[in-house]
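Report on one structure; see the data block that follows.
Entry: chain A
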Amino acid sequence: MTAVLRTEKLSRSWGALAAVREVSFALEAGARHALIGPNGAGKTTLVNLLTGALSPSGGEVFLDGDRITRVPQHVRVRRGMARTFQITALFPNLTVLETVLLAACEQGGLCWSWLSPVARHAREIAEARRIVRELHLEDEMDVRTRILPYGKQRLLEIAVALASRPRVLLLDEPAAGIPKSESAEIFEVLARLPKDVAILFIEHDMDLVFRFADRVTVLAAGSMLAEGTPAEIAANARVREVYLGEAAHA
Partner candidate 1 sequence: MPGSLPGVLFDGVAYGSLLFLISVGLSVTMGLMNFINLAHGAFAMAGGYVCAVAMNRLGIPFVATLPLAFLAGAVAGGILESLLYRRLYRRSPLDQVLFSLGLTLMSVAAATWVFGPGSQPVHLPDFLLGQVRVAGVDLGAYRLFLVAVVSLIALALIASLRMTKAGARIRASVDDAQAAAGLGIDVGRVFALTFTLGSALSALGGALSIDVFGLDPTFPLKYLVYFLLVVVVGGSGSIAGSLLASMVLGVLDVVGKYYVPQIGAFVIYGLMIALLLLSPGGLRRMAR
Partner candidate 2 sequence: MSAAGRVPDARWRPAELVFWAAAVAVYFVFPHHLVLASQILITGLFALSLDLILGYAGIVSLGHAAMFGSGAYAAGLLAHHGWGEPVSGLLAGGAAGAALAFATSFVALRGGDLTRLMVTLGIGLMAYEVANQAASITGGVDGLSDVAMGKLLGLFAFDLGGRTAYVYSLAVLFAVFCLSRRIVNSPFGLSLRGIRDRSARMPALGAPVSLRLTAVYTVAGGIAGIAGALLAQTTQFVGLETLGFSRSADLLIMLVLGGAGWLYGGMVGAAAFLVAQDLLSGMNPVYWQFWLGLLLVLAVFFVPGGIVGTLAGAQLRRLEARR
Partner candidate 3 sequence: MNVPRIAFAFALAATLIAARGAPAAEPLKIGVIAEFSGPFAGYGKQMHNGIKAFIRQHGDTVAGRKVEIILKDTTGPAPEVAKRLAQDLVTQDKVDFLAGFGLTPNALAVAPLATQAKTPMIVMNAASSVITTRSPYVARLSMTLPQVTAPMAQWAAKNGIRRVYSIVSDYAPGIDAETTFAKTFQAQGGEVVGSVRVPLKNPDFAPFVQRAKDARPQAVFIFVPAGEQGIAFVKAFTERGLREAGIKLIGSGDVVDDDVLEAMGDATLGVITTHHYSAAHDSPENAAFKKAYAEANGTGSRPNFMAVAGYDGMAAIYAVAKKLDGKIDADQAMAALKGLALQSPRGPIHIDPETRDIVQTVYVRKVERTKAGLYNVEFDRFADVKDPGK
């Protein structure tokens, strides 16, 4: 099982505050890896370090074995790393289809073509339409994102990430702010993704974690507390004590 994404003693601190402390962790090909931990454990910071949005204070990041620690974010995306945002960050005046199409064009390096109209790139349009249908957004295809309901916006976040044809998909609380009934729908879509896409997702809802993840990493106060299968983690006393409060099943 080769690790598609690996870190060695990755850390990031702002002055005295050490947000991430020497985390070494590996994301296997095709994994469905959950990243959990209490608020302020450094989960989002870690994802920002992996995607290059933040530069680390120490440690290394490897993609398919190549060192990408200093590689800028947009290059990492072109090499197959896509992500979604905990707080939706979409394009108010672009329609749903245009948003997904933009991501598809960027991935194809198409966005430097400045003379041929978008309509002429049939392959990217078909790809974008397929993703939109897959995420049940075809009715809202021509609706501007600004007036899209919140639940649909979360789906669009994922659609944009998928449009970058990622081999590594980093999801920052994909179902944040979604009622229970709809969040399951989001995870069904994720489950149907092809096996060659490795997914790392941050999630607080333990049912979802245990239902979808095949591997779990627990972060606390910036460092790795434990890693293992969902069953191992559930049984791990230290995890329960730190994360689930006092020794629950005394």
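Criterion: a residue touches a chain if its C-beta (ideal position, glycine included) is under 8 Å from a C-beta of that chain, and two chains touch if they have at least 3 such contacts; residues count from 1.
Behind the choice of candidates: all candidates are chains of the complex that A comes from, given by their letters.
Since this is a predicted model, take the numbers as computed values, not measurements.
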Which of 1, 2 or 3 touches chain A - same complex, any copy: 2
Contact footprint of candidate 2 on chain A as seen in their complex: 51-53, 72-75, 77-78, 82-83, 85, 89-95, 97-98, 101-103, 105-107, 110-121, 125, 129, 132, 138-139, 141-144, 147, 160, 164
